[in-house]
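First comes the structure, then the notes that go with it.
With one protein chain held back, the other chains of the complex are shown just where they sit.
Naming follows writing order (A and B), and every chain is counted from residue 1.
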Amino acid sequence: MAGAAVPGRLGGRLRWHAAELLERRAESATAATLVFAVPGWPGHLAGQHVDVRLTAEDGYSTQRSYSIASASGGERVELTVQLVADGEVSPYLTDDMMPGDRVEFRGPVGGWFVWRPERPEPVLLVAGGSGIVPLMSMIRTRREAGSRVPFRLVYSVRSPDDRLYARELGRESPGLDVTHVYTRRAPDGRGRPPGRLTPDDLVRHGWPADFEPDCFVCGPTGFVEKAAAYLVLLGHASGKVRTERFGPSGG
Amino acid sequence: MAIPDDQRDDFTDGNAIAGPLAEIFAVDVTAAGSRCAHCGRTGPVAELRVYGRAPGFVARCPGCDHVVLRLVRSRDAVWLDMRGTVSLSIPVD
Partner (left out) sequence: MPIISRGFRGRRPAGDHELPPGQYETFDFPVLSAGPTPHVPLDEWEFTISTESGAEHRWTWADLKALPAETPTVDLHCVTKWSKFETEWQGVSLDVLFEDVESAADFTLVHSYGGYTTNIPLEDLTDGKAWIAYGYDGEPLPPEHGGPARLLVPHLYFWKSAKWVRGIRLQADDEPGFWESAGYHDYGDPWREQRYQGD
């Protein structure tokens, strides 16, 4: 795939930018999308993330990385944050932070797990839980660009209540096929019984390997390890499968 | 690629060090190919198994688990120990 050069002045990428919360809206019972205004934001590619720094009044600071959920759009950057039980940072972002409060962003970072609209290949997106976030940036970027590249999304979640972006993904979108795979509880009636992602799910709802799609897999580490291995087992070249692991909790 | 077992999931990957690496490299290094000095396996930095958080990251080979990169972000320096990699191949447009 394409090289590592990511557009933008070096200074813009390395500096910590003030990011002010404009609004926050619930995506599920435990996840929220935060809309930030980031003056001087250099723009970003679909799939990139930001390092977020929070500093308390006594000088204590800590950092976390979050994938950007929005397509590039001026100084507006959206993150979707999953509340992690006992988390140090996520409760502040999903609950305590108020419009007008600020954190700091460094980035955008990441040149590997990126989809560029210039690429003609069909795209297979495989998401586990909150792994949908950077893939949503790809879906939105595709829409903004008016791209006709065929996209298929296989999105694994525990139950319908855990879906992020449910309404947006439920809308008809030409060239985008969305399949939810439920691991604990599925909607009543017909359909796949609940259970973890299997190679068969990827055969039914993904692209055949000989279409040579660009594959992007994101979610908790255990999910990504399995899903990526299944894709290679099904014949996708390992160089065509790009992954981003969120760690054990996926949060 | 063998199907991995369920136990080992306490790592992220090279995407997690994209930020600190961007402080010292002018181009994105997560897309660079690295060759493990221990087993010779090649692959992108983004696919290395990364343990730890600031100030010390350890990036290990997904094949043999040997340390490929170590990165420490101290107060005023980024220490990058690369003795675990034979070479980095950095794509430039």
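Here, a residue touches a chain if its C-beta (ideal position, glycine included) is under 8 Å from a C-beta of that chain, and two chains touch if they have at least 3 such contacts.
Quick caveat: nothing in here was measured; it's all calculated off a predicted structure.
Annotation: of A:Ala32, A:Leu54 or A:Cys215, A:Leu54 touches the absent chain (contact as defined above).
Considering B:Ala22, B:Cys36 or B:Val67, the position touching the chain not shown turns out to be B:Val67 (whole complex). Hidden from this view is one chain, which touches chain B at 8, 10-11, 51-56, 58, 60, 65, 67, 70-72, 74-75, 77, 79, 81.
Touching residues on chain A toward the chain that is not drawn are 16, 18, 53-58, 60-62, 86, 88-89, 92, 96-98, 101-104.
The rule is short, and it goes like this: only the chains that are shown with their structure count from here on.
Contact residues of chain A toward chain B in the complex are 2-6, 10, 13-14, 49, 51, 63, 65, 106-107, 109-113, 220-222, 225-226, 228-230, 232-233, 238, 242-248.
Listed in rising order, the residues of chain B touching chain A in the complex are 1-4, 6, 9-16, 18-19, 22-23, 26-32, 44-47, 53-54, 90-93.
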